[in-house]
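The complex appears here minus one protein chain, its other protein chains still in place.
What follows is chain A.
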Amino acid sequence: MSGGGPPRKRNFKIEAFKHRVELDPKYAERTWKVLEHAIHEIYNHNASGLSFEELYRSAYNMVLHKYGEKLYDGLQNTMTWRLKEISKSIEAAQGGLFLEELNAKWKDHNKALQMIRDILMYMDRTYVPSFHRTPVHELGLNLWRDHIIHSPMILSRLLDTLLDLIHRERMGEVINRGLMRSITKMLMDLGPAVYQDDFEKPFLAVSASFYSGESQEFIECCDCGNYLKKAERRLNEEMERVSHYLDAGSEAKITSVVEKEMIANHMHRLVHMENSGLVNMLVDDKYRDLGRMYALFRRVPDGLSTIRDVMTSYLRETGKQLVMDPESLKDPVEFVQRLLNEKDKHDKIISVAFGNDKTFQNALNSSFEYFINLNNRSPEFISLYVDDKLRKGLKGATEEDVEVILDKVMMLFRYLQEKDVFEKYYKQHLAKRLLSGKTISDDAERSMIVKLKTECGYQFTSKLEGMFTDMKTSQDTMLDFYAKKSEELGDGPTLDVHILTTGSWPTQPSPPCNLPTEILTVCEKFRAYYLGTHNGRRLTWQTNMGTADIKATFGKGQKHELNVSTYQMCVLMLFNNADGLTYKDIERDTEIPASDLKRCLQSLACVKGKNVLRKEPMSKDISEDDTFYFNDKFTSKLVKVKIGTVVAQKESEPEKQGDPPTG
């Protein structure tokens, strides 16, 4: 059709194809046959002679000319027929080769499927969506599933083979994991439902009964520690199995089966097992076994709470025995040390084996709180423990060590319900330490006060701090006193005064006694000095608290320096003026209260090695009819002799120092 007008554009005709395509069914049938042949060739591994383009074009033509349905149905039928043949060959496979044959044919099928889909791409793109057919690839998988996997002969055999292999591996054999991997992957490719229904569910059921049996066997013959080792091993095995040839989604399911069968079902029996259960592990510090138990029990409901409960009742029981044991009550320091040891032991267990689990910490704390308070002397004993440490126990220890010990003691302190009882005793013990100068380290003392303050607040420690202040002030006062008054005092006895603020210190009422004249003089000088500088105060001598160092000369001229209490000093000084005195004389002259006087005399006359006085009669006890003589024949290897006072009660009084020499 050419004509007028500019010949710029040439007229075009529409001619789709060079080769005329006929639209009749016979052509369609022929075209289909070409494709059908190709499909067979593909399955026969004979594709090399085929031309992709030609096949693609054939399919293209069919679809274009509305023969899509014929093509699709033809495909479906051909593949189905093919798969039925394959199914027979798989069924025929002997014994061990069954899985391999299945796997090999699956690989072939996949490859063929891809090729087929490629050449039928046009149909897949256009016909399939429009007519709501299953896409080629999916169709191929479904047909495989229906005709191979779900073929009755194959399905049960497949499942049995897989389960048998897994069982054998559990019993120690080595199996072909790669093959297993391919098979399970195949099942997953066919759809999660296939994997789950045809494999996973039966797998889990069989595993449950396997582990149920095995756990029963183990628990009859193993102790707790070994059983747990086996359980742990099986658990790890299953996880490893999943990672190698099962679908990842199975992991949680199979581990939960093992946990239930091996752990949850036997929890109580394990924990309470005689000679090897939880309590034994705790006693023997079996960290690894405990750690294993913790890790395993954690996985099951109520696992950890079971451990915790048994541990708690064990702690309470042993703690209770500890605090109620009459033996340990005899030695307070030992008592507290044992408590600290228990705490340390269990702290370590919780930290090493239980991963510092807070709930276990809490259980430990509550148990300690429970039994520590069962003994109402616990506060006193803890204070005595600290007293011991601050007097001698921590001698030579580094600052760090001191902190560590004090912190541990504080932990016990926190458990006490009667903290004010502790404070009362602590005050007494502290006073004694301060006044006798027997504390090893001021820093350590102060550190303890700080800790108590942090724990209980300022009110709790204000008096204790007052005591420290008094000590310091007294030192300064004495320096000043001697600086100002040394001429006046001359050669008199040397005085060392501690001025205690009433209210801060635990004092007992002190009835006055008659001090020797020499002492009295210097004491009054001090009083005058002090009240001169401090208005509105009142001083009371605590004669029941002091000490004295006296020089004494005995029969053969041997000199000794005696360290005695104030009362003892008053008694001894009387013998400067008389060789023998009756009890009543002494009582009248010193005015010391009767019970104190008796103890005083007892320590001076009745204690071996310390008998600077001689008593008539030589009985053990002091009676009001006794007479006392200065013991010329006294001997001692030591030059300085300390004469303590016989103790009447556990709580001994704090002392006040005084140093009058006498001749």
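By definition in this document, contacts are C-beta pairs under 8 Å (C-beta built on N, C-alpha and C of every residue); 3 or more make two chains touch, one makes a residue touch a chain; residues count from 1.
The rule is short, and it goes like this: contacts and distances are computed from a predicted model.
Chain not shown in the complex: UniProt lists it as "Elongin-C", one of "Elongin-C", "GPI transamidase component PIG-S", "WD repeat-containing protein 73 isoform X1" or "Erythropoietin". Only one of the listed residues, A:Met115, A:Leu162, A:Met186 or A:Ala231, touches the absent chain: A:Met115. Set against the missing chain, the residues A:Ser51, A:Thr454, A:Gln475 or A:Asn576 yield one that touches it, A:Ser51. Panel shows chain A; residues 9-12, 14, 16-19, 42, 47-53, 56-57, 60, 111-112, 114-115, 118-119, 121-122, 125 of it touch the chain omitted from the view.
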